[in-house]
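Yeah, one chain of the complex is gone here, protein chain that is, but the others are all in their spots.
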Amino acid sequence: MKKNGWLSKCYLGILLFLMYLPIAFVILYSFNDSKLAVSWRGYSLRWYAALFQNEGMLEALKNSLILGIASCFLAALIGTLGAVGLSKVHLRSKGILEYVALLPLMIPEIILGMVLLAFFSLLQLPMGMLTLLIAHTVFCVPYILMEVKARLAGMDKSLEEAALDLGATPVRTFFDITLPLIMPAVASGALLAFAMSMDDVVISVFVNGPRTNTLPIKVYTQLKTGVTPEINALCTLMLAITLLVLLIYTLVKKILKKA
Amino acid sequence: MKKRKNQGLLTVLPLYFFTLLFVVGPLLYMIALSFATNKGGYGFSWRPTLENYIRILEPVYLQTFLQSFRLALTSTFLICLLGYPFGYFMAKLSGKWKGRLMLLIMLPFWVNSLIRLYGWIIIFQTKGALNNLLLQLGILKEPLKLLYSYPAIVLGMVYALLPFMILSVYSSAEKLDWSLVEAARDLGASPFRAFCTVTLPLTLPGLLSGVILSFIPSMGLFFIADILGGNKIVLVGSLIQDQMTRGSNWPFAAALAVVLAVLTTLLIALYRKLTNVKELEGFY
Partner (left out) sequence: MGEILLELKNVKKAFDGVGVLEGVSLSIEKGEFITFLGPSGCGKTTTLRIIAGLEQPQEGQVLLEGKDVTALPPHQRDVNTVFQNYALFPHMNVADNIGYGLRLKKTPKDEIRKKVKEMLELVQLSGYEKRKPQELSGGQKQRVAIARALANNPKILLLDEPLGALDLQLRRAMQLELKRLQKKLGITFIYITHDQEEAINMSDRIVVMNEGLFEQIGTPDEVYNFPKSSFVATFVGNANIIPGVVERMQPGQALVSVCGGKALVRWNGKDLQPGEPVTLAVRSENIEIDENCGCGLEALVEEKSFSGGMLRMTLRLPDGQQIIASRYGIDANVAVGQKICFRWSASNAVLVDRKETP
């Protein structure tokens, strides 16, 4: 295989630079002393201090985290069980179910948001955390389903048969063999779903109701009305936490590998 | 004889139930709603009518659809142009660098996409970083008005959706057997020829799934047009949102959504026909 030339490496570098450029500015401006994003007035941590006093913002963050974790968990449960079940049962409606279950990824988010709003009001559900939770679970399930399905397809069927053969009940087989083996797929699907949930505006904006804010919605309204730099600070903090978790994860993995 | 065939039935039930209730139900409701009669002020009656669909044919709305398509096509084209080489070069890196680059591409997903757009606003504002730089370097006399324009929206779209294309192409190019390219070269093909006749056709599924993954959302990402475009450009997404909230004409919004859904479904069907691939490549 031919290696990349320096030109292609430059290309990769430049595009990555552009990808991170706006993020760098957000981080930089989170330390800006000025209230306006326009001018640079020197370093300050005032927005970090302000962030922890901004209850609306913290509330939105809390809602987003709860929502992300809860919908992720629910989706992981439904999606994993569903994928495992689908690989086992023989139903005529199986193909259709699989297709429909993945629909939320195949149609524009705006449609999903719109129909869910209409449908929830038909059911007379009060808009708020519950409707948000359902909506987020709707678009999180496909991520898990896809990941787990792919993993199951690559899994050696005789492993499960071997467990049954050695005397494990089907339920025991699921917990001893199937689940540990598909866990990486569940985890990566859930992680993706969590990221999507934490980032969703289009669907949330329809079903959040008048009083419930998620972080992306808060940011969206602020972008339309006027940004306070606390948001810069918040995003910088979130990025830092993500990086920290990643770092710890890789370190732990390295240490475990050595041991 | 006891049937042990459908042991796993219980485990599929939650998925069945959930999908029927919250995916199929709402979508059917949307279709029904699109034939209902609007009565103003969020009210509608179930008197069947084609009024909503006929209304889409009005020049204003047709224009909206056309504009959305144009924007989606432009962005998708640029995304292909930028993303394909990236994914392709990435697949040719050594294993260690592949992993690192993958991480670098996934990482921005953890920064709120709106905030990332906001970063561009900081840069492109009339008194923002780019103008300041250019003014100070003496390249410009007057600050440029970069925001709230069509190119700004395109930039936003490209920026938001590029990673999807990169990952799709990458996963396709990663699986490519490079000895095939070498075989083509060995048989006398120029590098360009080998690329066109071997690499491109074999990575086409990735490219096409990248197209789908960027085209479909770009029809609906109303907030990008909202934030970076001011109110100058109305997209189908914005129109639907508007009709659902301020315009309060749900049946019309439903009709718009049905048309949009049909168009995207056709697109995916076309993709499957073209590539013989059942699932979108890349993300999953």
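Order as written gives the chain letters A and B; numbering starts at 1 within each chain.
One rule holds for everything that comes next: a residue touches a chain if its C-beta (ideal position, glycine included) is under 8 Å from a C-beta of that chain, and two chains touch if they have at least 3 such contacts.
Not measured: the values here are computed from a predicted model.
Asks: If the hidden chain were put back, which of A:L12, A:L103 or A:A163 would touch it?
Replies: Hidden-chain contact among the options goes to A:A163.
Asks: Spell out the interface residues on chain A facing the chain that's missing from view.
Replies: Against the missing chain, chain A presents residues 156, 158-159, 161-170, 172, 176-177, 180-181.
The definition used in the following text is that only the chains that are shown with their structure count from here on.
Asks: Considering the complex alone, what residue numbers of chain B touch chain A?
Replies: Residues of chain B touching chain A: 5-16, 18-19, 22-27, 29-30, 33, 82, 85-86, 89-90, 92-93, 101, 103-105, 107-123, 125, 127-129, 159, 162-163, 178, 182, 216-217, 219-223, 226-227, 236-237, 240-241, 244, 250, 253-254, 257, 260-261, 264-265, 268, 279-280, 283-284.
Asks: Tell me, which parts of chain A touch chain B in their complex?
Replies: Going through chain A, the ones touching chain B are 1-4, 8-9, 11-12, 15-16, 19-26, 29, 37-39, 77-79, 81-82, 84-91, 97, 100-101, 103-119, 122, 134, 137-138, 141, 143, 145-147, 150, 170, 192, 195, 198-199, 201-202, 205-206, 215-216, 219-220, 223-224, 227, 231-232, 235, 238-239, 242-243, 246.
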